[in-house]
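Complex shown without one protein chain; remaining protein chains in place.
Naming follows writing order (A and B), and every chain is counted from residue 1.
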Amino acid sequence: MFKKLIEESTAKSPWLFHINSGSCNGCDIELVAVLTPRYDVERLGFKLAGSPRQADIVVVTGPVTKLSLDRVLRTIDQVPEPRCIVTMGSCPQSGNVFKGSYSVCAPLSKYVHVDVDIAGCAPKPEAIIDGLAKATEILKQKRGQM
Amino acid sequence: MNFANMTDYHHFPIYAIMVLFLGAFIIAASGGKPSKNPNNPAGFRAWIALIATAASLCFLAALIKPVMLDGEVIAYWMGSRGISGGYAIGIALEVDALSLFFALLIATAVFVSAIYSIRYMVHDDCVPQYYVLYCLLAGGVLGLVLSGDIFNMFVMVEILTFAAVALTAFRTKVYGALEAAFKYLVVGCMGSTAILTGVILLYAQYHTLNLAQLASLIPGTMNNATKLAFAFLYIGFSTKAFIVPFHPLAADAHGAAPASISVLISGVLTKSGIYGIMRLTYFLFQTMGLGRMQFMLVFIGSVSMFVCVTMALAQHDFKRLLAYHSISQIGYVLAAVGLASALGVSAGLYHAMNHTLFKGLLFLAAGAVLHETGTTDLGKLGGLSKKMPHTTVLFLIGAFSISGVPPFNGFASKWMIYQASYQKAVDTGNIGFLLVTIIALVTSTLTLASFVKVSQSVFFGQLPKEYENVKEVPFGMRLAMGILAALCVVTGLFPKSVTALLTEPAAKAAANVGNYITSMGFKTSLPAVEVSFVEAGVWEPINWLLILCIALLGVTIVAVAGKYDHVSETTSENVETKYQLFYGGEENVYSQVGGGDLFWGFKHNWRHYFDFMHKLHSGVVNDYALWAVVALALAIVYMMIAL
Partner (left out) sequence: MTASIFLNGLQYLGYILIFPGFLFCFLCGMLLTGIDRKLVARMQKRVGPPILQPFYDFFKLCGKETIVPAAASRTTFLMAPLVGLAALVVIQLFIPIRGFSAFSGMADIIVILYLLLIPALAAILGAAASGSPYAGVGLSREMVTIIACELPLVLVLLAIARTVGSAMGTGLCFSLSEIARYQVENGSLITKLSMIPAAVAFAMVIPGETGSHPFDTAEAETEICEGMHAEYSGAPLAVFKLSHAVKVLTMTSLFVALFFGGVGTGITAVDGVIVFALCVAATALFISFVHAVTARLKIEQVFKYYWTVVSGLALVSLVLAWYGL
């Protein structure tokens, strides 16, 4: 019974931790936009956590620059299980316009398992919400397997 | 003299003093050659000191039943030379419940500190000499509180000041030790001289030195010379109690002395000062009925309380911080005693006892840190709880006690002090006493704050690289701390028994001056006083603890059953980084948040006050000597007007 309860709760209370890995700030603003009164993801239980220790979903924006790679990976390591890694915007998936630059390490999936990719430059808030909802489903599954 | 006579408990007070002096003599006579045992450089001399202090404690403990419970006052004439022609010509010991109360505190602290010293002093040289001074100091303080003769009180004050100054300077290699000792010497001598002057003034007028006889003669015959004597004696004992304005000395002396001696200076010497002030005001001059006298003690107590706790907040050194807290707690005692109500005196004495216990414990913990790491600088330490878990737990018990966290002993006595002061305010209709309650409550929180600072800066937080090989202190030192911690818990959990057994008899003794005088064989017209203790609030620590334990047990069972510290199989490749601290993604570097300025949010608002205090406490002995002179002048003026 408790296992079921915890699984259900996991789906209803995903806390986000946001990492900016050298983004142009466009995605970051869009992520904040989904928290505003217009979209208000808090109605689905989403909340921005201040520390990776409290997070369930890690949202990575930006093309993962060389300097930030180490920090991104370390922070992701510090998130407790079960966790879900979401890349947001085209940058962390392909490098976007920064592709080929000597200082860009994208895609992120080379270094760590990514659960959900939200495409777009920057993604629409609706797309972000959809992606996050998918991430919650994966989170719930992961919890079920624990 | 037959054996039955010798075991009569009327001899016990003098035995208790004698064993300590005898111990000092034997140790001194045995020469200063250190023993070869690296764990006990003093060899058998440490055991002599230990046995002497233990014997002294036993003798005093045997007096609890006749003096505390049966209410007897032991009057003991040395060499059986007593009263002749209406005047006391012999030297007397007079032990009433008040004396015995302080003597018990002193003997306990001395005994525990002696246990601690054995392993603590291993890094020092000249340890045999240390024990000579140690026993002298202990004997001096014990003699002071058991004496029934004001000149002998002065003699004992001299002995203990001498020993304490020498012990403060004992670690000559420590920075500032000699300077601290010098400051202490200068101001301490001014205090001793003030006491001597007071004694002379009294002797010139009343031709007696016996406390009881003076107490029967002085009231009603107060003239300017008596008032002058009172002012001198008061200032003299103030320097021994380190109350404002003599508090800077305490910080220097405590900081420089070995921790086992800091225990004696803070737990024992200050108590002798408080005892002296109580003897003066309650017995000798019987001025506590006067509102102005109450005002003076309560005022100085409250100022000591608040000024010293803020001074403590600004300290960067573990032991100096403790030293200022010492005076802050003595402020509580003085303010409570100055209320001159039965509950107030009882509460004050209770707090005096608790202060000896928890401050002893805290100084020993500081000593343990110093012993292992070689420093007490709050800015350099950190994270020791992983290396010294027992010391940490013992320190936390002491810290909770002094901050008045229920159910430890500091709370029980502070709670009584709040009630006593508020009750006094209600009874007299004087809103000033209400201020004492408020100051006491706020001071208590500030005390908590500065002990949070210490625990964060020393025991928690991050461990600096150079202390990675630190070990737990030896068992002997932990045992000494453990005894005090156990006493802290017990006296906190059974406040009713403690007050009934120890503080209420002492408070009754303070109210029954007539009994003190007649027991010595002098006449007085003072009637016997019935004392009743009324508390307005309720506090049942045992029941509370029981409920808390049930609740905690329940939570813990649920937590453990629910895999509270559940750890998953990690999916990340690098397990190492997972258990690092979160540094915003950066690699871990040593960054300890702690040290003297931890509570900047508080200090910022009080910056002008702190700046002022910083300027005031110049650390120059000339200034402090000047303070002493000014304090004496003020005391004289106040006594002339007020009495």
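The rule is simple: a contact is a pair of C-beta atoms (placed from the backbone, for glycine too) under 8 Å apart; a residue touches a chain by one contact, two chains touch by 3 or more.
Please read all numbers here as calculations on a predicted model, not as lab measurements.
Enquirer: One chain isn't shown here. Among B:L22, B:V155, B:L441 or B:A625, which residue touches it?
Expert: Of the listed residues, the one touching the omitted chain is B:L441.
Enquirer: Please identify which residue in B:G143, B:G404, B:G482 or B:P505 touches the non-displayed chain.
Expert: B:G404
Enquirer: Taking the full complex into account, find the residue in B:I64, B:A449 or B:A500 that is in contact with the omitted chain.
Expert: Spelled out, the listed residue whose C-beta touches the missing chain is B:A449.
Enquirer: Across the whole complex, list the residues on chain B that are touched by the chain not included here.
Expert: Residues in contact with the chain left out: 383, 385-386, 389, 392, 396, 400, 404-406, 411, 415, 418-419, 422-423, 426-427, 431, 434, 437-438, 441-442, 445-446, 448-449, 452-453, 455-456, 459-463, 536-540, 543-544, 547-548, 550-552, 554-556, 559, 562-568, 578-584, 588, 591-594, 598-602, 604-605.
Enquirer: Since one chain isn't shown, list which residues of chain A touch it in the complete complex.
Expert: 5-10, 12-13, 37, 40, 42-45, 48-51, 53-54, 56, 78, 80-82, 143, 146
Criterion: only the chains that are shown with their structure count from here on.
Enquirer: Could you put a whole-Å number on the gap between the CA centroids of chain A and chain B?
Expert: Centre separation, chain A to chain B: 58 Å.
Enquirer: Quick one: which bits of chain B touch chain A in the complex? Just the residue numbers, please.
Expert: By the definition above, chain B touches chain A via 562, 568-572, 574, 577-578, 580, 582, 584-587.
Enquirer: Could you please specify the touching residues of chain A with respect to chain B in the complex?
Expert: 2, 19, 51-53, 68, 70-78, 80-82, 112-113, 146
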